Structures are given as structure tokens and as C-alpha cells.
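Dropping a structure here in C-alpha cells format, bear with me for questions.
Every protein chain but one is kept in place in this view of the complex.
As written, the chains take the letters A and B, and residue 1 is the first residue of each chain.
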């Protein structure tokens, strides 16, 4: 039963996707960031894959997972005639394979041993705590418990022959994570996962049914229509959203152009001279209202571009869907276009050292404004 | 009818009842001269799970005295919740700051009500004496009813295998529980153990290859069927929730032996304390489920 993956590999055409990683936590964290609706569309390309989830034809969440977060990543086109040399930056337009999958099931399977950095129920095994594990850079000391379980054993047992040197795993050697090998044989086949903690322990094989992909909501964000752009530490937004009364149904972002630069220095005040804040997040609930004002201070708003006063409102229930992504994100880019379309991009730092040039993955949420706020 | 004992090992007693309480709010306790039996055999239990356990009197009690006309056996039904609360108060592992000096358990009658009375004497943080007494209401069972308590019948198991630590199994079954109501358990006489679920959306199989089969099983198979293939897998389908309830005994387990009677049931022996010393064993019986696959 556990040989299914291998067999199909040998008997049939090479699988559309073969990917493996010695520690699934980063992968799981990216998936968890968009796990608010169970059905997700997965699109596989040769540079990585995208996971898209939508809600109420209003909110669209996309996790961009690049090939280099895996130790091994091989994509074989299902349609050999498709052009392989496309340099288009939009992955959607490349040669790809798409399917739908029950996302929560995939995440639960990755966390079968309770060591994929669960954010949900505390696992009995002890390695996973009830708290969301923060990602660490490869060189950081690990806060994971567990004994020395070396990456060698895990990798060879999983049969993952990546091209990369083994040395860069030593930084994470004390991390007791879950290793994974994933294969997708093509349309009509399940997504197969082979999961193990270490050579001595058990192995789990999961076959997750895939479904035909349906067209997703398209919410294109055109940079030339952008009226507000803010880059801030994710913790500011995370704290703001978590402090709001859950009974709030509406959340408003208000941006005002920064004051003119006087004598080469900007005023670092939450409110401008006339009492208008730079960025205000406003919400109203059953028992009252809340406003949060942010000054144009580099420690708070790293980038602040605003061409004209902006006020747009969104359903709080939709915006709070970002909290799981915010948990493991470091930086957030918030953009709003002239019709109020909101784009939130969350940088999800890769656990690998910068030296490896592994691009940080990111998660993007796009959300339509509430109608009554349309200008 | 007289019964009195000092509880020497309140922490173990507490953890045993902790596992039992999660299964059934009321349990039957049968005290004989050497053994304390705990029985949970309600037919309403999740997936038909039952517990028939035996704890050696010496491993929990000292100054143990029992007397009754029914061969010095006393059988009672009582609230496992109430018993757990009592033992929590007596146990040093609870956060109580009192240092327990002595715990006396005895049968008594208060206001025409039979009770199992626990008298705890201890010291406060300041070193002053403190006494706590708990009376757990009991129903003393008639010998005729006691005689009717019958362990479930099952054939000679096809395989005996030592399970991985229960706290390792627990997170796995915790993930599987919301996915499927039924859990397939398979094992062979060559150290292989598998837990599987099959649903429309996902199939999940977890396999261990290096478990130990116990001697009992291997000698039995050699005697009766010497040419039986040790790699043959024997499987049984059980309720996922009931298997998870059994895993609650991880708080007390040291070694657990699982026996599979193919397509019939599984029996799990959870040893309390050292296997060699065998202070006691909680025996879980989980009947097999029949569904169309």
C-alpha cells in the first residue's frame, strides 16, 4: 500500500509532480495561511505551485509556493505540446496542471504526527504545541524539542535525492519535523503523500482525491490605478485585527496623503496638523467603535504612498481571514486601487538561509469593498 | 461486610481512574482479597468499547482488609467522576499544596447510604495538620448481579503485538478521527502494524515495521499452526472514536499489547507499571465493526 507512489512512477509516464521536503512546516504554514475554505485550487507549474481559495465571490486568497522551498521538485507537463520556454511572469499563463483538493485534509495529513507546526489542537506528542510555531531562519537555534534526529537518516529513508548539498540541513538538525514526498500522477489521480518523521518511526501514505479545477474569481489589481500603498510589519496589522471586537461587521481603511516635507523632515505624528491621521483602521461593533491611528514613522509604516484621501470599507469577517497568514508573516504590503479593491500581500519568510537565495514565498489576499463605500 | 485499606500509590490510582472516567461516568469496582477489578461494560459506550481491568491490591494499597459473605469479595457501582475528584484531591500530582501523609479508604454507611469513604490526612504549607474526607456514594451489588458480569467472549487472537508508545499513537488517531468513523487496524506476526482509514476524499495508512510480537503469540502459533506465514496481516475494523478513547489510557500506560481477532474484535492490554512486575492491567475490548467496503 505504501508503494503506490513508486509503482505508478515506474509503470506509467513520469508523474506530473514529484516534490519532497525534509521538513514540512514551511509548506504547511503556507497552506494554513489560506485554509479558511476547504476546497482549494492547486495549479502546478515548473517554477512552483499556487493554491487559490475564494469566499463569497468577494475574497480571493492565493499562496505562492515556489519550487525551491522543496528539496526536490520535478514538473512534467501533461500536455507535451505546450510551450516550455515561456518567460511570462504570470504563472497562470504558463503550461500548468490544475486540480481542486480538500485543503484542510491535506494540512491534517501533513501534520499526521503532530509535528508540522500545528496551529490547531495541541497534539499529544509534545513536539507540537497549541501555539503557532514561528518560522526561523536556518541558522537560528531551534526551539523545537526532540532529540538529535539527523537529516541524513530522514532524507535517505525517504529516498529524496535532491541536488543540493546536505550541509545546509545541519542548521536545522535539532528540529524534529516531518518529512514528506509528494507525487501527482496527473488528471484523475490522487495526490499521494509519503510522510515520515525519521527512519526509525512509522511512515504514512495518504492518497487525497483530486477534483477537476473550476474557474476562480479573477480580481486583477492594476498598479497604475493604485491610490494607497503601505508596507508595514505584519505584527501591527495582526495586533490591530486581533484587538477588534469580533462582533464588528465592517472594517474601514482610511489613508491620507502625507504632509509636505518641511525643512527636510517629516512630522512624526499620528495625526496631521488638521487632525487627520496618516493611516486609520476603523471598525464599529455592537458595544462601540474603535479607531487605530498609525503615524508615518519608519518603525511603523516602512512605505507610505497615498495620492489622495482614501476611505474604503470591507466585511470584517473577510479581512480577519488573513489572521492565520499574518501569524507567520513578517511584512505586509497593503494596496488599494481607485475602486477600493484591496490587495494584502504577506511575506512568509523562508526558513532557509538567505545565502541559498531561496525566494520567500508569499500569500496574497484580494478583497472587494462593500458597495456603499464605492466612490 | 467490612473493607478498609490505605492508599499507598494515589497517583497511579488517580491516573487509572482518569483513563476510566473518560470512558464511562459510572464504573463497577470489585474488590477481592488480592485484586481490584474495574469494569466498564455499558452497552451504550462509544463503538461498544469495554474495560475489564485487574490491579493487584499490593501495587496500590497497604493494610488492606476485606470481609464479606460473598467469599470476601465486595462489588460496587459508583460514579467514576466522583472517584476521580476524590483521588485528585488525594494525589500529590495535583496542584494541591498539602503534603499527604495518609489516605484511608473504607466502606461506611452515612445516613443509610453506603459510601466509599476516603480520609486524607496531610500537612499545610505552614506544616499544620489538615484532614480531608470524601464520601463517594456507592451501590453495593448483589452477588447474583455480580455473577452476571461476564467478560466478552472472543476467539484465540491471531496476533499479539506490542504497540508503539500510546502518546505517539494519539496524535495520529486524533487527525484521523474527524476524517473517518472507522479505523482499520492490521498487524502481522513479524512486527508490522498498520492503522488505516478509507473515505471518498482520502485514504491514509500509517505503518510501523519494527514492533515486537510477544512470546505468547509466537509460541501459540508455533504450537498450533507451525507453518503459519508470519507476514500474513490480520485486520479488524473498529470505531475510530472508541480507539481514541482507549488511547486516553496513555496517562497510565507503560507497555501495551494489542491482540487482533480477525474481523471480530481487538483486545488491548495496557500494563500499569513495569511489565515484569505487572502491577495491573487495564484490558480494553473493542468489537469489530462490519461495514461494506
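Heads up, the rule we're going with is that a contact is a pair of C-beta atoms (placed from the backbone, for glycine too) under 8 Å apart; a residue touches a chain by one contact, two chains touch by 3 or more.
By definition in this document, contacts and distances are computed from a predicted model.
Looking at the choices "RNA polymerase II transcription factor B subunit 2", "Rad9-domain-containing protein", "GPI transamidase component GAB1" or "Exoribonuclease phosphorolytic domain-containing protein", the name in the UniProt record of the chain not drawn here is "Rad9-domain-containing protein". Among the residues B:65, B:131 or B:228, only B:131 touches the chain that is left out of the figure.
Considering the whole complex, the residue from B:65, B:110 or B:228 that touches the absent chain is B:110. The chain that is not drawn here is touched, among residues B:10, B:23, B:141 or B:237, by B:141. For the chain missing from the display, the contacting residue among A:245, A:305 or A:360 is A:245, taking the whole complex into account.
Remark: the residues of chain A touching the chain excluded from display are 236, 239-240, 242-243, 245, 268-271, 275, 277, 287-295, 297, 299-300.
In the full complex, chain B touches the hidden chain at residues 1-2, 25-26, 67-70, 78-79, 81-82, 85-86, 88-89, 94-98, 107, 109-114, 124-126, 128-137, 139-143, 145.
What we mean here is this: only the chains that are shown with their structure count from here on.
Averaged C-alpha coordinates give centres for chain A and chain B that are 44 Å from one another.
In the complex of the two chains, the chain B residues touching chain A come out as 164, 167-168, 170-172, 174-175, 178-179, 194, 196, 200-210, 250. If you check the complex, the residues on chain A that touch chain B are 1-2, 102, 105, 108-109, 111-114, 121, 123-126, 128, 190, 200-209.
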